[in-house]
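With one protein chain held back, the other chains of the complex are shown just where they sit.
Here the chain labels run A and B in written order, and each chain numbers its own residues starting at 1.
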Amino acid sequence: MEPGEIHALLGENGAGKSTLMNVLYGLYQPDEGEILVDGTPLKLKGPSDAIAAGIGMVHQHFMLVPVFTVAENVMLGAEQTRGGIGGFLDRRRARREVAEVSERYNLRVDPDAVIEDLPVGIQQRVEIVKALTREVDLLILDEPTAVLTPQETEELLAVMRSLKAAGKSIVFITHKLGEVKAIADRITVIRRGKTVGTASPEASRDELAALMVGRSVRLTVDKAPAQPKEPVLEVTGLVVDDDRQCRAVDGVDLTVHAGEVLGVAGVQGNGQTELIEAIMGLRPVLAGSVSLAGQGIHGWSTKKVLRAGVGYVPEDRSVDGLVKEFSVAENLVLDIYDRPPFGSGLALKPDAIAKSARERIEQFDVRTPSADAAVGTLSGGNQQKVIVARELSRPLKLFIAAQPTRGVDVGSIEFIHSRVIRERDIGTAVLVVSSELDEVIGLADRIAVMYRGRIIGVVGPDTPREEIGLLMAGITPDAATPENAATPTAATPDAPTAATTGDTTDGTTGPVGDPDGTTAGPATEGPVNEDKA
Amino acid sequence: MSTMAVPDVAVAPVDEGFWTRNRKIGAVLLALGVLAAVLFGALATDQQARFTLSEDSAGAALAVNGTFGAILFGVLAAAAGAALLAGVPKRWFTLLLGVGVVGFVLAFLCWQVSAAPTGQNFMPMVNILRGTFILALPLIFGALAGVLCERSGVVNVAIEGQLLMGAFAGALFGTMSGSVWVGLVAAAIGGAFISLLLAVFAIHYLVDQVVMGIVLNLLAVGLTGFLYERLMQTDTAKYNQPPRFSNWEIPLLSDIPVIGPALFRANIFLYLGLILVLVIHIALFRTRWGLRTRAVGEHPTAADTLGVKVLRLRYFNVLLAGLVAGVGGASYTLALYTFTKNMIGGKGFIALAALIFGRWNPTGALLAALFFGFADQLGTYLGAINSVIPSQFLAMLPYLATIFAVAGLVGKVRAPAADGKPYIKG
Partner (left out) sequence: MTIPNPGAGSPDKEPASEAQAAQDALDNAERAETATATGAETATATPAAGKPVGKPAPGKPTEPEARPSLGQLFLANLWAANTVTVTVLALVLAIVVGAVLMIISDPEVLATYSYITARPADALNASWTLVSEGYANLFKGSVFDPEAFSGWLNGSNGWEPVLAPISETLTYTAPLVFTGLSVALAFRGGLFNIGAQGQATIGVILAALAGFLLPLPPVLHLIVAVLAGALGGAIWGFIPGILKARAGAHEVINTIMLNYIAVYFLSWLIVQKGIQDPGRTDAISRSVDGSAQLPRLLGDNLRVHAGILVAVLATWAVAWLLNRSTLGFELRAVGANPDAARTAGISVTRTYVLIMVFAGILAGLGGSNMVLGSTASALTPLVVAQIGFDGILVALLGRVKPWGVALAALLFGALQAGGNRMQSYSGISLELVTVLQALIVIFIAAPALVKAIFQLRAARAARLHTSLAKGW
């Protein structure tokens, strides 16, 4: 690293980037090898040593105390005190410091705001302020853009540039090629814990991607054109709150047809999670309706929704998808344990469970020592395959997959994608939610873009990335010029309607996501929505 | 505590409509007030209910006709409830709730005092106040021990054991040395001994903190009970006649009516307890130690990344908590009684309740402890005037109040986020 350099550390999920940086920050101890700063080896026993050596870090999961103010978070660990032994905090000075730093680098952070009330982008800036007040020379940013909107990402890149101008060095960890090319001076690619190459930002995306994954990957998925039939899932005017009682889904209309994949794209945290959870009966529906094959299912319990023929791959497998202490076999019947042949009345049928587990393990290529191994001992990809196997093992009308390949190795990604497409081809309606735009583009026959709790556009899969990216950032093409004509609609015969927000102060969304003519459901347009809201 | 409900079925008529929490509480208060006015008013007699400003029936008194008082205060409580129900601004909430509760209690007292046997229609305020503080004292120390532990992320269910060990060590070493001060130090160390076990097992060996707390309570009961039977019972003079701190009168302050004789002619423990509440409150929110403690209790990983020694701070705070609780235990044996088996008798758990009721806040814990102490003292008083209200039901009050509190009926209770979670680096 050189002063005033932005060095990107590029690698897939689980490649060892974060671990490396945690070692650099003194959180983990290296098993062997050493760290050199200005040519002298450095022994880091803990983060305080790292800070003393001028190394600061912005963690992927923010290290902020939610109930503290910005100033309190910033001074923690490096408190200025007055009053001698009493150790009384000098809050005024801390506030002043925050204000100064945030002014100098144009970070705009209010020292008295409480962290939990701040949006993610600001919280990240607090992290940067925290590092800067400790006068670090080297700042490590661990996946800083994962949670940011494109706009916030731009702002972050601007901040990084101004830091660079001030002579700070930055290590920028990411797996997003675009950002790396936009800002890095030098790129190191890491794979499976080893440096596999360095590159300059001029290298092409393909080159970098190949370095990252070790072989050329097809980001596209082989599939025949979809043959959509009748609508299966119809969502109208859906309003849902998140855990903090803030509006997360604000009048969403969606239709998924049998035999098509509808992809929902969007930066994480724009209501996708809540939308899916509301459909699954995991979250209260405040207004609007959800119907499955013409039957209203909002207000149903999750069990009833699952029974009605919905398969669901939740976005966070270790939290929502699997019981890690349970065996693979038990996880494979997690939502059908009480159905014949696995259970009758109050009794479980262990033999039937074991037999079915053996079959699923084989069909879905789950690499496990045995069906009785705890699922927590499996790799991420195999864990995900267990969930997919479970959900695809019964006849479905609708298959919902949220972030189906997050943190999954490339081989498993291909496998899971192919199973999703196969499910579509046998006539199931498929809804895929992913924050990886490539995945959505690869899988979907139509793409709905979600922004701030609304579907702000539905486009075809051949729409240019940039255009979808703009939608993800909330920028819609002028409503006056319909994009329908411009959008190639090869994949979907029923002409996906393009972005029209109907620009909305209340819940009156336009005919978004409502492929004309095919709607057999009730004539639900804006007005219904208003009534309920 | 994860106060997040697990909503199961997704039919949710969201209650943030008319029935806000304040309104619900208002409705309850209104109902209680009406009940008080009608029922207590009917049951109260025409006797004067005298609240004397002394230790007996003599001297100045606030007197009110029983029936009139019960109805008056009942209506007052109902009015406060009605105001809440009508939807006053939020900042009025605490005040109105306070008025409502106090009104209800006063209506109740008017009934009780006026219905007491003739000649006993008085309530000596000095006694009540002093008794409240004395009974609240172990709760205050215990709850402070809880605050110290739990603010840094270690659940302290072992308060009972710490108090008991403190009381025992205070009595034993106080008697053997003949010095109250030696007894006091020994008591603190006794409490810290239980704390040390809690710290080692919960922090180092990662044993579940609640489990450890429960087991330590049993250990303390067993250990002190065993030694009590083997040593103290066989030779009381040698092992169990602890010296006592005498009362210290504070000049000037002790001359204030009611409060003076109740609070400023007390023993060292009362002063110590009140000072500790103040000191810990300030330290927690104004000093470096406090900031770090709270950070460790809320987000230990964040604190660690900033160079705060999480485990060391937790050890320190848990031991400190033991010292405080140990002194609290000594407030029994070095001021009031000789040691008896299991003499804490669940006070540690009421202290835990006070901690929760006071929302993990030293001052809040003090108020909760006083409230519980008052309920306790009231039980004694009502027993003395042969009230129809069984003292057992008053004794249940702290526990019931806590259940209501954690069920979210009296406002949201939020524990430190990392409370009860062992910190494992990496």
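Throughout what follows, a contact is a pair of C-beta atoms (placed from the backbone, for glycine too) under 8 Å apart; a residue touches a chain by one contact, two chains touch by 3 or more.
These numbers come from a predicted model, not from an experiment.
Asks: Among B:Ala31, B:Ala86, B:Leu206 or B:Leu253, single out the residue that touches the unshown chain.
Replies: B:Leu206
Asks: Who touches the missing chain here, A:Gly343, A:Gly380, A:Gly427 or A:Gly469?
Replies: A:Gly343
Asks: Which residue among B:Ala199, B:Ala325, B:Leu352 or B:Leu370 touches the omitted chain?
Replies: B:Leu352
Asks: Using the document's definition of touch, tell me which of A:Leu157, A:Leu334 or A:Leu470 contacts the absent chain.
Replies: Only one listed residue reaches the unshown chain, and that is A:Leu334.
Asks: For the full complex, which residue in A:Ala8, A:Met21, A:Ala371 or A:Val408 touches the chain that was left out?
Replies: Going through A:Ala8, A:Met21, A:Ala371 or A:Val408 one by one, A:Ala371 is the residue touching the chain not shown.
Asks: In the full complex, which residues of chain A touch the absent chain?
Replies: 280, 282, 301-307, 312, 314, 319-326, 330, 334-335, 337-338, 343, 345-348, 350, 354, 358-359, 361-363, 365, 367, 369-374, 377, 392-393, 411, 414-415, 418, 422
Asks: Provide the residue numbers of chain B that touch the chain removed from this figure.
Replies: Given the touch definition above, chain B has residues 1-6, 8-9, 150, 155, 157, 197, 201, 205-212, 214-219, 221-223, 225-231, 234-235, 341, 346, 349-350, 352-353, 356, 390, 392-393, 395-396, 399-400, 402-403, 406-409, 415, 419-421 touching the missing chain.
Here is the rule we use: only the chains that are shown with their structure count from here on.
Asks: If you average the Cα atoms of chain A and of chain B to get two centres, how far apart are those centres in Å?
Replies: 46
Asks: Contact residues on chain A for chain B in the complex?
Replies: Going by the criterion above, the answer is residues 22, 25, 27-28, 46-48, 51, 57, 59, 62-68, 72-73, 75-79, 81, 86-89, 130, 241, 243, 245, 278, 281-286, 298-302.
Asks: Which of the residues in chain B come into contact with chain A in the complex?
Replies: Touch residues, chain B against chain A: 4, 7-12, 14, 16, 286-289, 291-292, 294-295, 298-299, 301-308, 417, 425-426.
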